[in-house]
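One structure is given here, and the rest of the page talks about it.
All protein chains but one are shown at their positions in the complex.
Labels for the chains are A and B, by order of writing; each one numbers its residues from 1.
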Amino acid sequence: MSQELSVSVWRSETNAFQEFAVPAQDNQTILDVVSWIQANSDPTLSYRFACRVGMCGSCAMMVNGEPRWTCRTHVKKVLKSNSLQIAPLRNLPVVKDLATDMEPFFDKWVEAKGVFQGTKTRHDAIEPILPDTAERVAASTAIECINCAVCYAACDSVSGNADYLGPAALNRAWSLVNDVRDGAYEERIEAVSGTGGCHNCHSQGGCAKYCPNDLNPSASIAGLKRKTTRNWFGWGRS
Amino acid sequence: MIRPHRNHPLWLAFMLHRVSGVALALFLPIHFYVLALALTDPAALNDFFALTENIWVKITEFGLVFLLAAHMLGGLRLMAMEWLPWSDRQKTFAATAVAGAFAISCSFFLSAVSL
Partner (left out) sequence: MLTTRLYMLQRLTALIMAPLVLGHLAVMIYAVQGGLDAAEILGRTQGSVLWMLFYGAFVAAVATHAAIGVRVVAFETFGLSKSVLTPLTWLIFILLLSLGLRAVYAVTLSGVLG
């Protein structure tokens, strides 16, 4: 590896990429590179991060045209002929430079009925959920989402349809549809059946390819299509 | 067109399904018009069939048969993915669909060029 990386960073003020030279290190993440630029080259560069360890889901950006969590993406893994191109996430409005407005993403989470609807009170006994039941196994595949919006940025169905709820929100709906304690099954099936619902997914699988936690929203959405189809025929839940 | 985030097999399967679908939708009115010549102008229908002896027309037909077979097999993959229990082998299935479509369209082409 040479001494310096050539890094193009998207700047919203000029609507263009700006070139920076950043010292190369043996171990260096994309977030390290962006932070170095902000600390040493241009303090006006805006970007978002919090935990730096892949927990919080706030630092995702487009790196060489692909959506990635920048805190856990090593430069070595994505460097192309010693250069990097860093841009804000696709499919979301840009606040400034590399920071996107995540509001539409979270609004859709709510629209897809991503909130658990309990049916018991604190006075009821805790309901035992056996780990090997079909519903629990299905829900388990979908629960480690950190809301980083990498899948949302990878998805062309989102780019083509502003109403489309997107992989993360539908994946969340899938985990709740399989939660036997939840009391809003019908409402959730309704919520994922509209003009922005699961039927607008074209199974491109970009979500599954790029999910940093190896989730498969594409499989979750296929599951929702199965459930909504059963519901349409009046066949019941499973 | 193939931007970095699209450079993977299932996106290409999606694009093949979309392109073949639109192409077939555009082809259908012509197809129906030509067949209806049997009603309005049978001689013109035979003149049209004479055109299909041209090798380039045969190659175009091969392309159309490939698109039809690819759209059908790719569509069956999607319905199996959506309605049958989930399988992680989607890339294999998509590749199999394309291979199947190629086999079908090659059989057609060999039939078309043999005397």
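Brief remarks follow.
Assume contacts are C-beta pairs under 8 Å (C-beta built on N, C-alpha and C of every residue); 3 or more make two chains touch, one makes a residue touch a chain.
A quick note: this is a predicted structure, and the numbers were derived from the prediction, not measured.
The chain not shown here is touched by just one of A:R72, A:K96, A:R136 or A:H199, and that residue is A:H199.
Of the listed positions B:W11, B:F93 or B:F108, the one in contact with the omitted chain in the full complex is B:F108.
The set of chain A residues touching the chain not shown comprises 157, 160-161, 193-195, 197, 199-200, 225, 228-229, 232.
The chain not displayed touches chain B at residues 18, 21-22, 24-25, 28-29, 31-33, 35-40, 42, 45-46, 49, 52-53, 61, 65, 68-69, 72, 75-76, 79, 82-83, 104, 107-108, 111-112, 114-115.
Everything below uses one rule, namely that only the chains that are shown with their structure count from here on.
Rounded to whole angstrom units, the spacing between the C-alpha centres of chain A and chain B is 35. Those residues of chain B that touch chain A in the complex are listed here as 3-6, 8, 10-11, 14, 18, 78, 81-83, 86, 88, 90.
Across the interface of their complex, chain B is touched by residues 62, 64-67, 90, 153-154, 156, 202-206, 209-210, 216, 218-219, 222-223, 225-226, 229 of chain A.
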